[in-house]
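After the structure tokens below, expect a handful of questions from me.
With one protein chain removed, the remaining protein chains of the complex are shown where they sit.
Going by the order they are written in, the chains are A, B and C; count residues from 1 in each one.
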């Protein structure tokens, strides 16, 4: 079904942050979408360009609106975790399709959520985990998408074929993220002199995204999955280094075979590029775009296998992936509004 | 004339540099353009993504081709100064429309070229200086566009209304540029440790772009124009601070009057945004886009007036402006293929 | 008088900010100084390395102490403007020598302070403006030093010989500063994504440091002095571009003559380096050091003269200069504790 003439009305709840800004930036150039509402409690009646200074070519104005007053077919909730859980049930009751960018609906087992997020999970709704490369059929039929976290997107895309093919016994994800992942609010951590010329490992074994990564990669039999994030002096992008240990049976696996496995797995996926042997995924190649570049594919003498991925955390890792999910739900071409090529340099 | 259904075949000569890469990136999403040839002496038969790693969604391949073998309606020459002068006459003879991104055809007086570029000027052709906000009518009829330099674009847009209205006697342009302006080739200057945490004033009174700025701003009666560029740890963008001295008659000029003058001058220009009193143009608001933001508009006690501009040097300062010129020449909507909103953050 | 064996006890009031941290860092390696107290209202009893993570080799602990409890010969007040005015008179009454790093005692005319700082000036004390290259004799005899602002230090050192020699009629200072100048507290301005890949002109004609610069440079007959600062993606350093207009009589001045004037003026100054004709002052050459590099010295066809300076804003522009002043007051060698060479790269 190519539903190319349909116009979808979308509202964005919590549109004043970085992911909200990206949704607006990208959707303004989407040929089948009309942005009907952008909401913000804090910036009621403020024109969009006072908050997102890059967006000057629209008349959008933030409004402090409740769900029942939204004029929309589909709603993006770019709200913090905890907040989404309180709004999404109303939106679903009002029969909106919903794409939630928070962590609230990402977990099949709400106990996992409660452990890692430290709060009670109060909603019965189940979201589809919105990685299109894995759950496309489920997304087509979904009313509620739980848009994945930025680190999990990079980590899962880099490692999923390994677990699907039962090649490895353990995965250690060492991720390096740009600072926009910390959001639009200033803090001691994001103070320029604390980021520049520095590398910040943080929440070394305790980052919430570990739970998402484990759910998707470790759900398979007996695979141990670990995750450590680092903040680097970059604005956009997540570079993921997935170190994994080959099972004893697979120690003779070659790089060529590995690349073939990845090419096959992603062969129908527009936004995933499997790189050649001599190529390294770079953030500068995906900046501002919805593409994921996957490469590396080396195996060392100890049986350690390295796969690398590069994504833009705000696009493929958040708002672009959300729009990709919308395109699938609404029957649009998958890359509609997302054809932008990364900025290099 | 809206010539919306026409497809224009374009070739890019010298497409392996940054401005070539930007032309490809932008034109691949232009609905009325087909890129038929990208040429490079050095990279004959190399696929585009080996040089521009962000461009993986096309089958373009560099070819070492001569003008007579190009299949095109319009040719962009992204060649160095001196080289353009040798190719462009052939292209014009072959009846291509040409947009030249070098300095070779920017000067009304070739003596000025010879003085600042230190080489003989060997071509009789005259180009139209391609700032659409000033020379739109000439561009419509042109066969050959001399696409302006990056510093001059930022400086002229920030200062032109001042000279047009005869408000000032002297202009000092203090510009800060990102490193992509130095091109794709590594050098001691662009070595990361020499740029990071540093500011490099260079060619303090002797930068070639001073001549272009003087031609456009100083051509008017008796205005003295000076220019000093600085390299800052930024990849894309030129921030221009135009300090000018009010003529004695105009010392009572107010910020509001000044903003009004700029709003009037640019009122029909899609890509120029005149900012409010409380706003500062920022590179992060125009990154990757063809927009110029102009603001500041303060006047101090000494009669010094400050206007600021921000552009992306590779887009509005080079390839985007070239495509804008193409749109005007070909009768397309001015912003076709250029609607992209800047990346912020 | 070389007072090499004397040990001076120093206290630092307000030692938790960047300038406080620099004072501690530098004074710990000063052979004739013992740091006896570091105070902070906010961090009472907190060990120094919890706030300044680089300083782990001392047992210093912040204390919330009043002036009468300080055990010191000399006190540095690294307090905000307004706060210094309330503490310094007590310190002077207690017979401490004081070096104040705020703006409170920098102005000969308190009316100027009140206009630019927007608050009443409530102290009768007069400080010596602590630029050792100009006021060394006064500093030797002073009880209270008003340590200059960071922008004024760079601007005055770059331009003072011009006004002293009556060469120019107007000076426009265009400065580019690193972010540490904004202090240790996070803000929207200093949020990493707002600084990176950006240039921020700010307080374009209204920065308080303009008043200091005008006091020192414009005090001479009839010279108009303007100032505009820019924030660049740099952590430490101020690069100053001083554009000035030669008086009619001096239009035949040459670069060589100009360099000679600067060499003569600074011939006895340890911390000022006058560069050769082919050299440009770079922040990376003075990073972490107390040196000022001055160069450029070009004159263009319009009679505009350009002098450039580079300093580390936290050292020569603040704490290093304060220690230099202390050395002069106490009779130590001028460069004691300040011999550190800049980090390059």
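In this section, a contact is a pair of C-beta atoms (placed from the backbone, for glycine too) under 8 Å apart; a residue touches a chain by one contact, two chains touch by 3 or more.
Worth saying up front: this structure is predicted, and the values here are computed from it rather than measured.
Residue-wise, the contact with the chain that is not shown comes from A:224, picked out of A:224, A:247 or A:339. Touching the missing chain, out of C:284, C:304 or C:324, is residue C:284. Touching the chain that is not shown, out of A:235, A:250 or A:290: A:235 (per the contact rule at the top). Residue in contact with the omitted chain (choice from A:9, A:247, A:284 or A:339): A:284. Considering the complete assembly, chain B touches the hidden chain via residues 18, 179-180, 184-188, 190-193, 195-197, 233, 235. Taking the complete complex into account, residues 18, 21, 25, 28-29, 52-57, 180, 196-197, 235-236, 273, 279, 282, 284-289, 291, 293, 314, 339-345 of chain C touch the chain not shown. For chain A, the residues touching the absent chain in the complete assembly are 170, 172, 174, 176, 178, 193-194, 196-202, 204-206, 224-226, 228, 230, 232-237, 239, 241, 243, 245, 280, 282-284, 287, 296, 298-300, 302-304, 306, 308, 310, 345.
Everything that follows uses one rule, which is that only the chains that are shown with their structure count from here on.
One inter-chain figure worth recording: chain A and chain B are separated by 35 Å, centre to centre, where each centre is the mean of the chain's CA atoms.
Chain centres here are Cα averages; for chain A and chain C they lie 46 Å apart. Between the CA-based centres of chain B and chain C the separation comes to 39 Å, rounded to the whole angstrom.
Residue numbers of chain C whose C-beta contacts span two or more other chains: 193, 196-197, 233, 235.
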